[in-house]
Every structure is written in structure tokens, then in C-alpha cells.
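Dropping a structure here in C-alpha cells format, bear with me for questions.
With one protein chain held back, the other chains of the complex are shown just where they sit.
The block that comes next holds subunit A.
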Amino acid sequence: MSRLQHASRQLDNIVRHSSLNAVVATPNRASILAAAESADNASSGHDVDSRSPRGRVILVKDNICTTEFPTTAASSILKSFKSPYDATVVKLLQDAGALIAGKTNMDEFGMGSHNMHSYHGATKMSRVAGEERSAGGSSGGSALAVAMDQCWAALGTDTGGSVRLPAAYTGTVGFKPSYGLLSRWGVIAYANSLDTVGILGNSVDSVEGTFDAINAYDPQDPTSLPLSTRSRLGQRKTSSSSLKIGIPLEYNISTLSPAVREAWKRSMRQLQERGHSLHTVRLPATQHALSAYYVLAPAEASSNLARYDGVRYGSRAEGIDGTPESVLYAKTRGEGFGSEVQRRILLGAFTLSAQAIDNYFIQAQKVRRLVQQDFDRVLRVPNTLVESSTEIKDEGVDVLLCPTAPTLAPQLSELQNQDPLQAYVNDVFTVPASLAGLPAISVPVDVAEQSRQPELKAQGIQESAGMQIIGQYGDDKAVLDVARELMEATRV
């Protein structure tokens, strides 16, 4: 099938499934198709790398700056905002010949686990008539667009699981690379020290192809990994014949749903059958990771979001703001931010306040360090950022295998009146890798026959649970390789 045919079908799907609200800004169809066709013509007769994004439709999460489309971060405060510049990752994709075809829905500023907190309205996963499930968040639009074949791949952002969680719920592949590999220039900050551009696709190949196109040092991003450090990464080759797979016991929580636990066990079995060995490991700091995350991320968010005051760009409340009786910008910010964003700004402002910083922010930073040390202890590959040696140790495991989320995608109706804390709990498995800056990927593993829902089964829809592969810092290729093998091994 040609790139033109794929593009045409995917653009059709954007229109057809518009009610799902995955895509919030769409392009000129004719120009996309013309570009796809010329990509076909240019490559006719050659062997085309199926992983290359050239001539492929790619959608971009709405918190990544684009000059062609508005960039709203799904917030009312940026509803009229159009960026004067393109994010580096968008530029790199365009340079690689990708067709940037629109923007995807998300939780406002990346804050949410179900894509329900959006100025554009919630994104809904609906595989059969009447079904309304969470697509996950905050990159729910990107994940669902991939699942609904509205694009070849999509960019998301992952701060505490925002790419992996929606990938798990929608049955797609969601990859969060090592922190610092992909440029954040032009990516609207939620929590800078955790924010990572991530990639969603239907296969590890499309994800890896996209990753390769945008994995480059960017001098405009002060946290972009410099070339000198990059050259020390990924020097090892995966001997895929026999890997040591770590199974972190702390992830086997009592609230893990049976469907997910079963998929996890099956993943272990399949990898074992392929000649890999399984090893239980302990990551004791994991139990504090979620709390630490929900101190650190809101703290940075409260700071990052202080700039939205309606003065230089973005929307502004009607009438006079900042009267002597009120706080400056109270009206504009009160109207512009949604409830979840306001909640996290307040949380963050509190944890940074003079009375609370020692007990919250500082403690959370310590936990973060412990989480990273946990990983360094159990993984064979040394952490390039901490150790000078690149020698692989005898002790320890190559990668970790664990679920991405405790449950399958919940129904939206269950979430309507949910306590915000319950939504935060969905991030319990994804947050540790974020805190440590490690590469992590979620791949779909089919659920067992007995766990399938009759109404989906009747339509021939195979449900899946997200399984997560976590590797050492900079060991992104190993993570992708294991993910590819796991998908092949578990395909029913």
C-alpha cells in the first residue's frame, strides 16, 4: 500500500471519528495528500525503510508548538494562542518528510489521567456502540488517534506516564525515551524536570522510526543531552538471545486487576519461553514515588503556569483585573484555568511555601533520588549520568517488566464523580521511571480469553493490557528491542 493510500485513509478516519474528540485541529487535506504522493514518487523503485516517517501522517499533541495550527494545551487561557515558532521536534519531523496533519486532544497542560480535563471537551474511547471509556491521559488524543488509525504515529508528552497510560488503555505502543534525548524547545512546560516528549504508534517500528528522526541534541534546550554524553550512551548491543528480565515485586499490588495480572504473567512466560530469564527484584522506594511525584510535578507546574496572565498572549478576562481589592490576574487566571489545573497550582504553591517546603518539596526530592538509586541498584547497565564506567555488571537485570496501569481502561461514567486522588493512583506504575528519567515503553498484551468483555468479543475486538518495559538511562534501544519481542511473543 502506498503512503498516499495510508494518508488518505487516515485523514478520512479523522473526519469519521471526529465525535471521539481525539483530534482538535486538522490540516488542509489536499496539501497533505499531495505531499504523501510526492513522497511515494520520490521513493518509487527504491526499498523504502518502513520505519521512516517520510510521507507518513503524524499528529502532534496540542502542547507542542506549531506555527501551522493553534497551540492551546487544551486550556481556555490559550484558546486563541498560535505559536510564532515551531517546536524542535516538529521541525525535525518536517525535515524528515513527515506530514504534520493536526493537533491532538489532551488534559489541560498535561494534567490528568483520563483526558477529561480539556477545553476542547473529553476524548472518549468508543470501540462499540454505546461504549465510553477513558482513552487515558494526558496524551489521550494522541493515543486514541493512533488506535483509530487516524495517523501513522503521534507525538505526546510524558511527565508521569502521560504517554504510557493512554497507550495501555487504547492498546497502542507508547514510548517515553530517556529524559534529555528529545528536545523540549517548544514543548509547553508542565514539570520541566520530568517532561519528556513521547511517541505513540501501532507498532514498535513506527515508534522507533519517529524516535530516530527526532533524537538529536538541541542547543536551544538547556536540558538537551549534549553530544559528549550521547556518545557514551547505547554502546552495548542487546544479546536478545538471553536477557535477564527483572520483575519488581512492589508492582504486584493488591488492587491490580486480574486481567492485567494475567497479562503480566503471560508476558513473563512468553519471554521465558524465548530463552530469557526472569528475576524478582525489589524497588523499595517505589511505594513513596507516587507521593513524591504529586509534590514535585505540581510544584514545578505552579511555577511554570505563573506566566499565563493574559498580558502578552493568551486570553484575558473581560474588564479590569487586579483591582486593589483582589490579587493581580485573579480574574484572568480564575477563568482561564480548569479545575484540575487550579488544584495542582494550589498544591504546588503550598508545597513550595516557606512553611511547607522542607516537609514536602525537599523530602520529595530525596525520595526522587532514592527511586533513581533503586533502579541503579537492580539494573546491570551503569547509569551514565552517575557513574563513569560503562562496564555492564554481572549482577542485576537488563530491563524491568511490569504493568503500565493497574486496570484496563475505565468507563467514563465511573470517573465522573471520582475523587482526584483515585485518578492519581493510575500513575503508580509509570511515575517511578519518570522520576528517574529512564526510558520506558508500554506495549499492548492481549488479555486472556476469560477476561474479555462479551460485547467487545462479539465485535471481534481484542482487548489488551499495557505492559511496561523499563531500562537504564540511555538504554532506549534495548527497551525498544525488548518491547518489539514482547509484542511478537504475546500476539494471540
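The definition used in the following text is that a residue touches a chain if its C-beta (ideal position, glycine included) is under 8 Å from a C-beta of that chain, and two chains touch if they have at least 3 such contacts; residues count from 1.
Everything that follows uses one rule, which is that contacts and distances are computed from a predicted model.
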{"item": "Per UniProt record, name of the chain withheld from view [\"Tubulin epsilon chain\", \"Mitotic spindle assembly checkpoint protein MAD2A\", \"Glutamyl-tRNA(Gln) amidotransferase subunit B, mitochondrial\" or \"NEDD8-activating enzyme E1 catalytic subunit\"]", "value": "\"Glutamyl-tRNA(Gln) amidotransferase subunit B, mitochondrial\""}
{"item": "Selected from A:130, A:222 or A:319 as touching the chain missing from the view", "value": "A:222"}
{"item": "Omitted-chain contact residue, chosen from A:166, A:186 or A:336", "value": "A:186"}
{"item": "From A:16, A:232, A:282 or A:307, residue that would touch the chain that is not displayed", "value": "A:307"}
{"item": "Which residue of A:328, A:346, A:386 or A:458 touches the chain not shown here", "value": "A:328"}
{"item": "Hidden partner interface residues of subunit A, rising order", "value": "64-65, 71, 73, 78, 81, 83-85, 87, 184-189, 191-193, 219-223, 299-300, 302-303, 305-307, 309, 311-313, 327-329, 349, 352-354, 357, 361"}
